[in-house]
Structure formats: C-alpha cells, structure tokens
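Only one protein chain is missing; all other protein chains are in place.
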Amino acid sequence: MLGMWTFLITEVLFFGGMFAAYAVYRNMYPDAFASTSKFMDVVLGGTNTAVLICSSLTMVLAVRAAQLSKRAHLILFLILTMIFGTIFLVIKGFEYHSKWVEHLVPGFDFQYDEPRYQHNAQILFFLYFAMTGMHALHMVIGLGLLTFLLVQAKRRIFNENYFAPVEMIGLYWHFVDIVWIFLFPLLYLIGHRR
Amino acid sequence: MSAFHVPIPKVGTLVAVWATLIVLTGLTSYVSYFELGEWNIVVALLIAVTKASLVAWVFMGVRHSTTLTRLFCVAGLAWLMILILLTYSDYSTRNWTYQAQPWSTNKAAGTSR
Partner (left out) sequence: MATIAHGTPEIAAEEVNYLNVEHGWKSWLFTTDHKRIAFLYLISITAMFFVGGTMAVLFRINLLEPEGIFSSETYNRLFSMHGIVMVFFFLVPSIPATLANFLIPIMIGAKDLAFPRINLLSWYLYVFGAIFTIYAVARGGVDTGWTFYAPYSSTYSNSYVLSAVMGVFVAGFSSILTGLNFIVTVHKMRAPGMTWSRLPLFVWSNYATGLLQVLGTPVLAISLTLIAFERVAHVGIFDPNIGGDPILFQHLFWFYSHPAVYIMILPGMGVISEIVACFSRKRVFGYNFVAFSSMAIAVLSFFVWGHHMFVTGEAMYTSVAFSFLSFMVAVPSAIKVFNWTATMYKGSVSFDTPMLYAFGFIGLFTIGGLTGLFLAALATDVATHGTYFIVAHFHYVMVGGMVMAFLGGLHYWWPKITGRLYPEAWAKFAALIIFIGFNLTFFPQFILGYLGMPRRIHAYPPEFQALNVLSTAGASILGIGYLIPMIYFAWSIRKGPKAPANPWGATGLEWEIQSPPTTYNFDETPIVTKEAYDYGPLEEVVG
C-alpha cells in the first residue's frame, strides 16, 4: 500500500511538470488563452467530470464489497467502473475528433481563426492535448488493471483477508479522478467568459 | 497488509460524498459563466481543491490511514508546490527588471501583457 502511495507521488510530479508549464503559459498569454476557451465544450467536459466521479463511487464500493467478501457485488461494481471509464474515453474521443476537424491539433496543420494568436494558441492547445492525453493514457492503463482485477475476482481470489490489489488499484483510479478534477476547471472553465 | 483494521465505510457516507462532488461540479460550471475577474480562477481552484480533498479523504481512505501515509500525501503536494511556485517566481519577477529599465519595456511588450 505504501508502495502505491509512493508511486502516486511520482505521478503527482509527472503531471506537475505539465501543470507548471500551464501556469507559465497561461499567464504569459492571457488573451490568447481566453480566446481558446470558446473551443472547449463545457457541457461535454462537465459530463465527463460527473462520469468520472460516478466511476470513483463505484470503485470505492467495489473495494468495500471486496472487504466484505461479497464477490457478486465486487464483480458488479468493477464492471460498472469499467463502463463509466469507457464512457469517459468515448466522450473524450468525440472531443478530440471535433478538434481534429477544426484543425486545432498542434503540429498537424494547425489553423486558428485569429491569426495574431496562431502560435500562442497552438502552445495552449498542445498543453490541452498533452494533459488530457496523458490523463486518458492513465485511464486506459486503469481499465487494463480493472480487467485484471475482474479476472481475479471471477477466480475467487479476493476475500476479507486478501483484497490489497483491489485497494491499490482503487487508489490509482481515484488519483486519476483527482487529476481530472483539476484539469476540468483549468482547461474548460477558467476564462471562458473573458 | 495495513488495511486489516480499517473500518469498512458506510454506503451512506460514500453516496453523500458522491452527491457533494456532483453538486460541486455543477456549481463550478455554473459560477464560471459569471464574470468575476481574477476571482474566477480562485473560485474554480478552491472548488477543485475541495473536491480533490474529499476524494482523497473519504474515497482513498486517508481519514483512516496512518500518519506515514498522510505524510506522504502532504509531501507529494508540497513538492508540487515547490516545482510550480519556484518556477513561477522566475516568470512573475522578470518584468520587475524591465520596469527598472524603461527603454526595454517596448521590446518586451510582445511577451508581457
């Protein structure tokens, strides 16, 4: 368990590098930043936030079921968590697709409708893709870990004396949720009324 | 492992936390439609910190965890702050030097506000 917490610290600092870059560029180019926010879909972002929070609830319920040796509940909640996680990724995929259609993917024929912000907006969109992309990558890894848990749960490996893997992967899942809790306001909300 | 003596959380508590998180998500989205100037970012971050703390405290079980685990959490956040604040200290004080030398202000105008 301590190992997982230590690992999460490294994750905090891994994302921390990008948050630092975000802070620097947001304050270096506040106007370009404000202009990008009209491309951020608050409804989709907000929905995704809610979806992730739901998945966190089902995850913690799965841990609880494992602690109580309720195997059927454990499997149910693991599957629910995976469904929520998949919904999140699908919605994210739609967002990425619309950015692609609007030529807003940095480095790939990036076209911005306000030429004076062409370069600065590209950096900010790059940060958007880097941060959410890295987050999505963590979600995919999380789904893989949940699949592993599901197989083990079906094999009746977990009981009230042995549920550490469920707890650990739960910690990881909640951490990924926390990252999104910060990404959502920083990328979607701040400045979209400027 | 260390988790054996952790009390099993009540479903009611977990659902209450979940409901709070959903409400806070709605609140932060709603508030963002008002023009509050610099306060927009303050409010958004305050709500985000509250939500993250709730997830850590209840869902991740920090409320029942050992002092050591709490220390690790605090250390992770402290180092994140070191990284961001010390890096930011560079960018926030660069213009101070420019103000001391008015002739370079125009050159810097492209990058500052």
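Think of it as A and B in the order they're written, each chain with its own count starting at 1.
One rule holds for everything that comes next: a residue touches a chain if its C-beta (ideal position, glycine included) is under 8 Å from a C-beta of that chain, and two chains touch if they have at least 3 such contacts.
Quick caveat: nothing in here was measured; it's all calculated off a predicted structure.
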Checklist entry - Hey, which of B:T13, B:S53 or B:S89 is the one touching the hidden chain? => result B:S89
Item to check | Interface residues of subunit B (partner: the chain not displayed) | outcome: 68, 75, 79, 82-83, 86-87, 89-94, 96-97
Checklist outcome for this item: Listed in rising order, the subunit A residues that touch the chain left out are 2-3, 6-7, 9-11, 13-18, 20-21, 24-25, 28-29, 106-108, 119-120, 122-123, 126-127, 130
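The rule is simple: only the chains that are shown with their structure count from here on.
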Item to check | Between subunit A and subunit B, centroid-to-centroid distance (C-alpha), Å | outcome: 16
Next on the checklist: Which residues of subunit B touch subunit A once you look at their complex with the stated criterion?
Outcome noted: 1-4, 6, 8-9, 11, 14-15, 17-18, 21-22, 25-26, 28-29, 32-35, 40-41, 44-45, 47-48, 51-52, 55-56, 58-61, 68-69, 72-73, 75-77, 79-80, 83-84, 87-88, 91-92, 111, 113
Next on the checklist: Give the list of subunit A residues in touch with subunit B in this complex.
Outcome noted: 1-2, 5-6, 8-9, 12-13, 16-17, 19-20, 23-24, 27-28, 30-31, 42, 46, 49-50, 53-54, 56-57, 59-61, 64, 67-68, 161, 163-164, 167, 170-171, 174-175, 177-178, 181-182, 184-186, 189-194
